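With one protein chain withheld, the remaining protein chains of the complex are depicted in position.
Per-chain numbering from 1; labels A, B, C, D and E assigned in written order.
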Amino acid sequence: MARVDGRRADELRLIKMRRGFTKAPAGSVLIKTGRTHVLCTATVEEGVPKWRQDSGLGWVTAEYEMLPSSTGERRARNRGGKIDGRTQEIQRLIGRSLRAVVDMKRLGERTIWLDCDVLQADGGTRTAGITGAYVALAEAVRKLRAKRLIESNPIMDSVAAVSVGLVRGKVLLDLCYEEDKDADVDFNVVQTGRGRYVEVQGAAEAGTFSQAQMTKILSMAGKGLRKLRKIQEETLGK
Amino acid sequence: MARVDGRRADELRLIKMRRGFTKAPAGSVLIKTGRTHVLCTATVEEGVPKWRQDSGLGWVTAEYEMLPSSTGERRARNRGGKIDGRTQEIQRLIGRSLRAVVDMKRLGERTIWLDCDVLQADGGTRTAGITGAYVALAEAVRKLRAKRLIESNPIMDSVAAVSVGLVRGKVLLDLCYEEDKDADVDFNVVQTGRGRYVEVQGAAEAGTFSQAQMTKILSMAGKGLRKLRKIQEETLGK
Amino acid sequence: MARVDGRRADELRLIKMRRGFTKAPAGSVLIKTGRTHVLCTATVEEGVPKWRQDSGLGWVTAEYEMLPSSTGERRARNRGGKIDGRTQEIQRLIGRSLRAVVDMKRLGERTIWLDCDVLQADGGTRTAGITGAYVALAEAVRKLRAKRLIESNPIMDSVAAVSVGLVRGKVLLDLCYEEDKDADVDFNVVQTGRGRYVEVQGAAEAGTFSQAQMTKILSMAGKGLRKLRKIQEETLGK
Amino acid sequence: MARVDGRRADELRLIKMRRGFTKAPAGSVLIKTGRTHVLCTATVEEGVPKWRQDSGLGWVTAEYEMLPSSTGERRARNRGGKIDGRTQEIQRLIGRSLRAVVDMKRLGERTIWLDCDVLQADGGTRTAGITGAYVALAEAVRKLRAKRLIESNPIMDSVAAVSVGLVRGKVLLDLCYEEDKDADVDFNVVQTGRGRYVEVQGAAEAGTFSQAQMTKILSMAGKGLRKLRKIQEETLGK
Amino acid sequence: MARVDGRRADELRLIKMRRGFTKAPAGSVLIKTGRTHVLCTATVEEGVPKWRQDSGLGWVTAEYEMLPSSTGERRARNRGGKIDGRTQEIQRLIGRSLRAVVDMKRLGERTIWLDCDVLQADGGTRTAGITGAYVALAEAVRKLRAKRLIESNPIMDSVAAVSVGLVRGKVLLDLCYEEDKDADVDFNVVQTGRGRYVEVQGAAEAGTFSQAQMTKILSMAGKGLRKLRKIQEETLGK
Partner (left out) sequence: MARVDGRRADELRLIKMRRGFTKAPAGSVLIKTGRTHVLCTATVEEGVPKWRQDSGLGWVTAEYEMLPSSTGERRARNRGGKIDGRTQEIQRLIGRSLRAVVDMKRLGERTIWLDCDVLQADGGTRTAGITGAYVALAEAVRKLRAKRLIESNPIMDSVAAVSVGLVRGKVLLDLCYEEDKDADVDFNVVQTGRGRYVEVQGAAEAGTFSQAQMTKILSMAGKGLRKLRKIQEETLGK
C-alpha cells in the first residue's frame, strides 16, 4: 500500500531546519517537516516564576500557537480568555519534554521560554515543535555559556519526538494531516538522544488497540527518532 | 519495601462504589479509591452540539473539577475564565475514554454529559473518574433503554483506568498522592473490559524510562484493571 | 391544605448532618435537608487579604457553587469568567452571616474559607449552606484551639438560616423546590442561637406583601430556627 | 443627638428630580438625594430575551454602575469580565423592584432597560436608583402609550425605596455615606405607592438586631416612602 | 448648502462648560457641544504605575466610556472583559493629548486619571472629551498647587480638539452625528493653545482625499480651535 505522498511506511517526511531564522531571541529555528512549518524560539529571562524563587533552580516552559492562516480553513486566534484544550495539552507536553533533559541547578535562576508558532500545519506540529524547540534551546544555552553566565552545560541529553499511527490496519511513521485524520490509533513518542523515553502518549481515536500493535508502533517510532537526532546534531554543528 | 499505606506493589487501594448517590442525574456513582472520592454523574440531554447536528450520531463529553476543599491546601475554583491546563487535559481524557466504548449511532442524537467532581483527592482522581464515569454512563443508558428511547445497547464494552508509577526504582500499582509526588515515571492506562487499550499515557516526571520498565508497568496495570472491571460489574448488578 | 410532601405548614424537612464527611479541610459537614444536600467545609489559611493586613483581625469568607448534576436539567459550570448574579448574592450572604458571629480579633490574622458545594438541590440551598457552614466553622475553630493557635473562642454565638414562603396565600416553612417556584413571597431569615437577627431578606416574586403577612412569616421562621439550632448542637456534641 | 448633616432622625435628605435630563432614551431623570446623584434612564427595545420569546409577555431589567469619579477615591471600572458582587446584587434588586409593579402582558413583547448610573455617591445609591428608575419607566411607558404602541397602562402601582439604619443605637432614616459606614444594621425597604412591600432587606453589618428594633425601622421607612411617592408624583405631573 | 442644524460650514456648535459639576473628583466639568454632553473629571492618586516608579516623573492617563443610554439605540456596557476597539482608541488618544502639555517632572510621582463619560452623544465625543478634560486637569492641578503639593505649574500649554469632515464635497467644522455618518473624510485635530499640533488623525471613511482637501480641512480646524481655547480660558477664569 502506497502512502498518500508516496513514502514507505517507515519513512519520515523531508526534514529541514533553518537555525537563526529570526534574530531577536537567543535561539531560533524554522523546522519544516514536509509541509508542516514551525518557528521554534528560545528566549532567556533572568528570574523564575514566584513559586520557584530562591530555590537556586531554573525553569523551562513552552507556549504553542497556530497562526490563523496555518490551516486550510482559517483558525480563530486564542483571544477570548480561554485557550482551547488542545493548545494547552500541546504546550504542556512540549514544556515537560524539554524539562526532562535540562539540569535546572546548572541553569540557575533563569527562565527559558520556548515558543512554538506553527506557520503552516500538515500534521505532526507538536512533535515538530519538540524536535525544533530542542535545537532552539541548545542554541540559547550555548549563548549563555559563551557569555559565561552559566558554567557547566545544563543540557544532559538531546530530545526529539515523532508520531506513529495505525491507519487502516497499517503502522505508519510520521503522519501527515490526511493520514492523521483517518488514523484509528495515534501515538506521540518523545525520546532522548540516548534512547530513553520521556513520554509515550497513545490514544485510540476510533476503536482500540492491542499489545502487539503497541509493540510494533514503538519500534517504528524508535527508528524515526534516531534519524531526527542526527538532523538535530547536524543543524547545531559542533 | 513496604508502601506508605502497607500495600503490596501490585495491590489496588480499597475500592467502593455507591450507585445512585444523588437522584437528579440519570446515572450517579460515588467512587472511593482509598481516600480519593469522586462523584461521577451522567446527565442526558436531547440534541447534540452544533457541529454534529443532523449526523444521526450521539455525543459523550466530560467535565472534571476538584472541589476547593478536596486537597490539604485549599484550591482556587476555575472561575477566572481560564480553566487550568491540568483540568482541561483530564476532562478531555475522560471524554475520549468513554467515547471509545460507545456506538454513537445507537445512542442517537443525544448528548451524555459525564461530570466527575472530586470531593476528596489523594491521587488517581482521573483514573477513578473514568472508572466511575463508566458505571454512571451504563446506568444512564439503562434508563434510556427502559424508557425505550434507544433500541439496541450503545455500550460496546466496559472501560476502566488505573495508574502505575515508578517510585524509587520500584513499579507500584494505583499510586496514592504521597507516592505520586515522588514518582519518577507516571502511567495512566485506560483499557476496555476485553483487555484492549484505549489510551496509554506515560510520562517521566523526573529523568526518563527504558523499554523494559515500560513493559513491566503495562503488565501491572493489566492486573489492576481486571479487578476494577469486576467491581464495576458487581456495582451495576445484572 | 396538604403540602406536596405531606408536611404541616410549620414543619421542617428531615435534617441530617454528617460531620467529618471529608478529611482534608479542618471542618467538613454534609448537611441534608430533605433532598437538598450541601457539602460545607471550612479551610484555614494563615494570613488575611491584602486590604486587611496588619489589622490584627481575621477574615471569614464563603464560596457557593452547585454541581452541574445537582439539578434535574444539567447546570453549566461558572467557568466563563463571569459568575452568575445568583451565585454571587448567595456566597456574599453566607459570608456575612458567618462573620456576624465571629470575633475577628480573637481569630487573629488568618482566613477561614467556607465552601458550600451543592451536591443535590431541592430548594433552600443557601439556608442549608449557612446552617451547615456554621458547624464546619465551629469544627475548624475547635481544631485551631486544640493546637493552641488561638487562645479564646472567637465564636460568639451560633447561626442558622431557614426559608419561609407565601404560597397560594399560605405561610409555609422550609420550602422545597416545587413549593419555591410557586411562592409569591420568599423570605430567608438568618438568626443567631440567642434569637437575634443577622439578616432578613424578603422579596415578592409575584405581587407584594403586607405588614401582617411579614409578621406571620417571621414568627414561623423563628420556630424553625430553634429546631435547627438544636440539631447543630447535637452534631457538634460537647 | 444631631445627625452629621443636622437632620432629624426621621428626615429625608433634600430630594430633586430633573425629568428629561438626557434626550436619547425614552425616559430620563437625574435624581439627587442630597449629594447622591443618579442618572436613571429607561430605554425601550422591541423584543424580549430568548427564554421569554413567544410568551406574549414583556420584560424589565436593570443595570447599575458607578462612575469612577463618583466617589472620593477613584473606583475602577467593571471592565475585567467580572462584575463585582455588590454591583450585581444592586442591579438585580432594581430589576426585581420595578418588575413588581409592571403587568408584563400589557407591556407586550418588548424590553425596558433601566440604567442607573451614579454620577456622585454619598450613600443610598440603590434606593435612589429604584425611586428614580420608576419615574424614568413611567415616562417611557407614557411615550409608548402616546404612540399607541400599548393599549392599557402596564404600570399597576408606583414603587420607591429608602434606607434606614441603626447607628450607635439610634434608628435613622435615609443614611448618607458617613452614617452608613458606621451603621450596625442597614435596611433597604422597597414599597409600592399603595403601601405594600416589594422587598425588605435588613442586614447586621456589625452585631445583630432584635425584633423590636426591626419594627421601629420598618415604621420609619414607611414614613420616608410616603414622602418619596409624593415627589415622584409631582415630577411626573398629571 | 445649509447644514442640518442651520450652521455655517465653519461654525462650531453652541459650547457650554459647567465647572464643578460633581464634587468628589479634584476637577470636574460637564462639557456640552450641542447635544453632545461629556462629564470630564480629573482624579489625583499619589504614586505612579509600576513601570514608572522611582523615575521622579508623574503620569496622566484617560478612560472613556459612553453610558448605555447616551445614544438612540441602547449601547451595551463594556463588561465582557473585552473593551471594544473604538473605546480603546479614543481613551488612548485622550491620554496622549493631555500628556503632551504636562511637564511630568513638575507633576511629581502622582497619577492624574481623566475620566470622560459620555452622558449624551451626538458626534464629536472624543474631541469634546479632550477639550473638557483639559479644564478638569487644570482645575485639579490648581488644587494641588493650592495645597502646596506641587511647586511650579506642570501645565505648559492648554490643549483642545475639534473634528472637521468632508461631507458631499464640502468641508464642515465640528460635525454632529447626522453629518458624521455621511462624511467621506473625518479629521480629528488636537492643538495646543499656542497653535502647535499634538495629533492629526485623518481617515477616509469612503473613498480617499487629496492634498488640497487636507490643507483646507486643517485651516478650518485651526479656526475652531482658537474659539475653543477662549471658552476654556473663560471657564477656568483667572
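Keep this in mind: a residue touches a chain if its C-beta (ideal position, glycine included) is under 8 Å from a C-beta of that chain, and two chains touch if they have at least 3 such contacts.
Please read these numbers as outputs of a predicted model, since none were measured by experiment.
> Of the residues E:57, E:83, E:150 or E:236, which one touches the chain left out of the display?
Spelled out, the listed residue whose C-beta touches the missing chain is E:83.
> Per the definition of touch given earlier, which of E:29, E:198 or E:228 contacts the omitted chain?
In the full complex, the listed residue that touches the missing chain is E:198.
> In the full complex, which bits of chain A touch the chain not displayed? Write them out.
22-25, 28, 35, 37, 39, 41, 43, 45, 63, 65, 67-72, 74, 77-83, 113, 115, 117, 119-121
> So which bits of chain E touch the chain we can't see?
81-83, 85, 88-89, 91-92, 96, 100, 157, 192, 196-204, 207-211, 214, 218
In this section, only the chains that are shown with their structure count from here on.
> Would you kindly state whether over half or under half of the residue numbers at the chain C/chain D interface are used by both copies, giving same or different?
same
> On a C-alpha centroid basis, what's the spacing between chain B and chain E, in Å?
Between these chains, centre-to-centre, one finds 59 Å.
> What is the distance, in whole Å, between the centres of chain B and chain D, each centre taken as the mean of its C-alpha atoms?
51
> Out of chain C, which residues touch more than one other chain, so two or more?
Only 80-83 qualify.
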